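Got a structure for you, written out below as structure tokens; questions coming shortly.
Missing here: one protein chain of the complex. Every other protein chain is in place.
Let's look at chain A:
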Amino acid sequence: MNDRRRINGPAGATLAPFFDDAAPQDLDTRSTRSRPPNATRKLLLKTGVTPSASGSAYLEIETSAKPGLSGLKLSCSVHGPRALPKSAPFSPHIVLSTHVKYAPFATQQRRGYLRDSSERDLGIHLETALRGAIIADRWPKSGVDIIVSIIEGDQDRETSKLQGDEVWDMMNTLSGCITVAAAALADAGIDCVDTVAGGVAALVQDADDGSAPSIAVDPIPSEHKRILAACCVAYLPTRDEVTNLWFRGDLPASDLDLYTSLVGHGIQASKNANRVLIDCLSGTVG
């Protein structure tokens, strides 16, 4: 059933373009990581992009050297705090509602306008990450809306085969969402215990020959042969607290050190992002 409130286009389904004449030498050259394993990509963070909102921010992650590879671009707006509607039940603290939405042109496949499960998933993770940072009981009976639009996803345009990369892409996207939402919250003047920022670390295997996997910070899925596990951490640096931890992949349960070191690297990445966040906020918000 088509949504009649939008313009849906032709009745027959359309196909995404199918590319053919790839030069054979292109097929196997996965770009390799040029950064050291503990270095994150450069971030650009700006507040106040949506003047009509109470607070807003824009985040862009540097495009890597390869031209086809796009960096992440996020825009976030915060509306509130404002009174909850009369019908809402009493709440002694602020009610957060987070929305994460991919723009239709953000990824290789065209996205629809309705939120899909991955977007809802991202929204829930974002909410948990922020709830730990906001001083919620300062605004009883009020609500705040946090809306993140993913203008451009972190995805390689050139790779034709998608080997389950979306899952790992979501990690990077979530960490960006957390950082940008924290900046927008600060821009809106909503009191937080600390600035929260996201960081990603992954256990990657770069060679086929069964060599020992290594840990890389801020991974780009297309730069690695295989990603075994990844975690996204939302971290408050001054309180040394993790507000949200999302772990994915499979690791042997016996090796507990691996888990802690993966989370430790995630925290490292989050600290890097936090530095950018603090720089940006001290420049604009005062």
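We take it that a residue touches a chain if its C-beta (ideal position, glycine included) is under 8 Å from a C-beta of that chain, and two chains touch if they have at least 3 such contacts; residues count from 1.
Simple rule for what comes next: contacts and distances are computed from a predicted model.
Per UniProt, the protein behind the absent chain is "Ribosomal RNA-processing protein 43"; the candidates were "Ribosomal RNA-processing protein 43", "Autophagy protein 5", "Protein SEC13 homolog" or "N-terminal nucleophile aminohydrolases (Ntn hydrolases)". Across A:S91, A:Q108 or A:T284, the residue that sits in touch with the chain not pictured is A:Q108. When you scan A:T40, A:S75, A:T195 or A:S222 for touch with the missing chain, the hit is A:S75.
Not every partner is drawn; the one left out touches chain A at residues 3, 5-22, 49-53, 56, 68, 70, 75, 77-79, 97, 99, 101, 103-108, 110, 113, 115, 145, 147, 149, 151-153, 155, 157.
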